[in-house]
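Submitted below is the structure of interest, expressed as structure tokens.
All protein chains but one are shown in place.
Showing chain A:
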Amino acid sequence: MDNITQKLMQKSESTKKDAMGRAISLSALALIVIVVISIFAFVMSRGLATFFHDGVSVKDFLFGTTWNPSVVDPHTKQPYIGALPMIVGSFLVTFLAAIVATPFAIGTSLFMTEIAQKRGTKIMQPVIELLVGIPSVVYGFIGLTVVVPFIRSVFGGSGFGILSGTIVLFVMILPTITSMTVDTLKSVPRHYRESALAIGATRWQMIYKVILRAATPGILTAIVFGMARAFGEALAVQMVIGNAALMPQNLISPSSTLTSVLTMGIGNTVMGSLQNDVLWTLAMILLLMSLVFNLIVRAIGRRGELK
């Protein structure tokens, strides 16, 4: 009798297994969280060293326009660490690429969801998927061998610069924005379309006055995602932007972005030196900006829900 009571009171074999499986899968999840936290902790600690350890002022760093960390200014005895040219460069290519890509993305997704549902999806879906699949170095290579010489022959100059970067990024973020916009347009309820058409709207009136309005939060989210991708893209931009840490004079003067300076510089500086620390500060800005893009997406999502 005792034996049976004991057996019934004990955890069964499969309960134990279940607890073990649960623990294993939970630890995998915990690992991901730890990775995210340590990425922030490590990059921030190195990035903040510029300000706390090397005593650079935040204002000089963010608004200074001369970038040459290995040279010291004879008057102020401070190295040239103005990061504004890169910050401006990053934001310029990001916004310009988003501005160019958005109409193309919306047009393509309207084609797929409203104008030619069957044929449109059959043709454009693979196109979008292939564009997503092309690796960024290949975009960079095409930029270098096609876009840069083209800009050079049309506008003169070296061909490297913001404009080339914008064109390359435009193609790179186009599929991101398009596929997310398609999903949003598909989620607009069918009866919106039917009611618009029933009261005599043309197809374009229905799209413009009903569908696009209803899908605005989703489209904005898609654009922000595209911008986040453009802001963080490193190699393709680095190959076509010209890599001169100067304030962009115009769209075809060689300039640089946060990511391009990072990819060029980290290997050529000594860990722990000021020249190295300022690069980590640039990485920290990248990290914080990707957080900001995330927050914007969340804010848009919340606003969209209220309606």
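By our rule, a contact is a pair of C-beta atoms (placed from the backbone, for glycine too) under 8 Å apart; a residue touches a chain by one contact, two chains touch by 3 or more; residues count from 1.
In this text, contacts and distances are computed from a predicted model.
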{"item": "Name per UniProt, for the chain absent here [options: \"Molybdopterin dehydrogenase\", \"Sodium transporter\", \"Phosphate transport system permease protein PstA\" or \"Extracellular solute-binding protein\"]", "value": "\"Phosphate transport system permease protein PstA\""}
{"item": "Residue of A:Leu48, A:Val88 or A:Leu144 touching the missing chain in the full complex", "value": "A:Leu144"}
{"item": "Selected residue (touches chain absent from view) among A:Val35, A:Leu62, A:Ile99 or A:Ala299", "value": "A:Val35"}
{"item": "Touch with the omitted chain, as defined above, among A:Leu163, A:Leu262 or A:Ile300", "value": "A:Leu262"}
{"item": "Touching residue (missing chain; options A:Ser25, A:Ser70, A:Asn250 or A:Ser273)", "value": "A:Ser25"}
{"item": "Absent-chain interface as seen on chain A, which is shown", "value": "14-15, 17-18, 20-22, 24-29, 31-33, 35-39, 42-43, 46, 103-104, 107-108, 110-112, 115, 120, 123-124, 127, 129-131, 133-138, 140-142, 144-146, 171, 174, 178, 201-205, 207-208, 225, 228, 231-235, 238-239, 259, 262-263, 266-267, 271, 280, 283, 286-287, 290-291, 293-294"}
